[in-house]
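A single protein chain has been removed from this complex, and every other one stays in its place.
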Amino acid sequence: MGKGRLEAFSDGVIAIIITIMVLELKVPHGADLEALKPLMPNFLSYVLSFIYVGIYWNNHHHLLHAAKHVSGTILWANLNLLFWLSLFPFTTGWMGENHFAPLPSAAYGFVLLMAAISYYLLQRCIITADGQSSVLKRALGTDWKGKLSPLFNITAIGASFWAHWLAQFIYVLVALVWLVPDKRIERIIIQTEE
Amino acid sequence: MGKGRLEAFSDGVIAIIITIMVLELKVPHGADLEALKPLMPNFLSYVLSFIYVGIYWNNHHHLLHAAKHVSGTILWANLNLLFWLSLFPFTTGWMGENHFAPLPSAAYGFVLLMAAISYYLLQRCIITADGQSSVLKRALGTDWKGKLSPLFNITAIGASFWAHWLAQFIYVLVALVWLVPDKRIERIIIQTEE
Amino acid sequence: MGKGRLEAFSDGVIAIIITIMVLELKVPHGADLEALKPLMPNFLSYVLSFIYVGIYWNNHHHLLHAAKHVSGTILWANLNLLFWLSLFPFTTGWMGENHFAPLPSAAYGFVLLMAAISYYLLQRCIITADGQSSVLKRALGTDWKGKLSPLFNITAIGASFWAHWLAQFIYVLVALVWLVPDKRIERIIIQTEE
Partner (left out) sequence: MGKGRLEAFSDGVIAIIITIMVLELKVPHGADLEALKPLMPNFLSYVLSFIYVGIYWNNHHHLLHAAKHVSGTILWANLNLLFWLSLFPFTTGWMGENHFAPLPSAAYGFVLLMAAISYYLLQRCIITADGQSSVLKRALGTDWKGKLSPLFNITAIGASFWAHWLAQFIYVLVALVWLVPDKRIERIIIQTEE
């Protein structure tokens, strides 16, 4: 019941988040390269966040596809994930505006961490609701990506205050690891449907 | 006829409302904790409103699921609800910006009150359209939550001018009461479908 | 082919238009009634535009429901309508900001006029695509509302420069006339389906 509407609502919110982030790229007043240059950090953090939101949309897509039941708990676990994703435009803009300064970089990592944890909780709720026969449970296996990401995020938050470029490096690294779509889920679903 | 499109349109509007509220969290210029601190009230009122809009989406979901007919009156009762929800970003921003000052807190409560009344009216329109056999009517029963909420909102509006923290306390309390999804509707629908 | 996606896209655009109009209601700095008072004209023009966009959504809903074929011409006639609707936030904000001054009031009426003409063109395209058997054609009948609205809008544009309150009066009047949903289309569709 209602899985279609849950997907549609989540897609709507994620589509808006990914698009309003661009509003933090304020149109500069000058018309020369000098006017564009200070926007470079904003642009780079926009690209990074666009990729992260894209990854979440992509995986969310597979996650809900594998879910069989939608309970009240799942609705709220999903809203919790959307809440943390909705803070992306803020931390993206703050980090870009301040040229990757320590505290904004750490805040960026903190929101990434909370989103990762929320995604994990949503996964658990879906597995619990589907019980023993959960397709998702088998599909995830050891779920090393889901378990390692928070550790990387915590490391990056710490690194922000020591060498902020290390934090950025970790954010890009984690994004690259996730860029590979969740083939595991895809594979098991196909096996199950056969 | 048209229930799907009514749901899709409502979901779209609610998804946008829940997301553009974050635009009131203006990116600060500084990069230290001092720059973040004045945003705390904005952040807290954002969290509160996010939960309220989430509750409305959640219950709206159940409400339309239980509806059988969509009439012109229902379309307009629904637009009326969306209108009051669309004022959430404004009152949320105003209350946060002014650190929960009396008048903005009362305005926040007023919009909550009007949304609660609009929701109640939409419920009545659906029950009227479905007639005697209305699943929703049986599902709601005494509907004590729907009837008590406006009273609490009115109390909070009054309390805003006397002790604004009391108003905030009531807003959080009502949100907590509603956070429990409408199990009643869920239960009766399942019974009916059996 | 593609009617579902045309509806979904239009719903998305209309949902965003109706919601971002509220962003023109800028959160005031003060926390007293004095701070709220200058927003009154903005609020009133927001309410008026919310109703107009609601009317367009409502009728668009019926219009596409009655359409059988979606051609390339219909896609562009629809985008043309969405273009003029997308200017509502601008003229609404401009009229409110300038307390219903002559030129902004006339501009508001001009965008209303262009939207009405675009809606009429979209209607013609759908009737042409469906040919002799068009359900919509029979449903519309004389279509006096569709034919009178542009005349009223032109009158209001002229009146803006002479007595701007007369223009506002006409805008409200036309909205009230349209608030009654297109029962004609509803009725004929039901007859056809029987």
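In this document, chain identifiers A, B and C correspond to the written order of the chains, with residue numbering beginning at 1 in each.
Note that in this section contacts are C-beta pairs under 8 Å (C-beta built on N, C-alpha and C of every residue); 3 or more make two chains touch, one makes a residue touch a chain.
If you're wondering where the values come from, they're calculated on a predicted model, not measured in any experiment.
Just so you know, the chain we are not showing touches A, C across the whole complex.
Considering the full assembly, C:79 is the residue among C:35, C:79, C:129 or C:154 that touches the omitted chain. Listed here are the chain C residues that touch the chain not shown: 1-2, 5, 8-9, 12-13, 16-17, 20, 23-24, 72, 75-76, 79, 82-83, 86-87, 89-90, 93-94, 97-98, 101-104, 107.
Of the residues in chain A, those that touch the hidden partner chain are 7-8, 11-12, 14-16, 18-20, 22-23, 25, 27-33, 36, 47, 50, 54, 57-58, 61, 65, 179, 181, 183, 186.
The rule we apply is simple: only the chains that are shown with their structure count from here on.
Between the two copies, chain A and chain B, the Cα superposition rotates by 90°, quoted to the nearest 5.
The geometric centre of chain A is 37 Å away from that of chain C, both derived from CA atoms.
Shown for chain A are the residues that touch two or more other chains, of which there are none.
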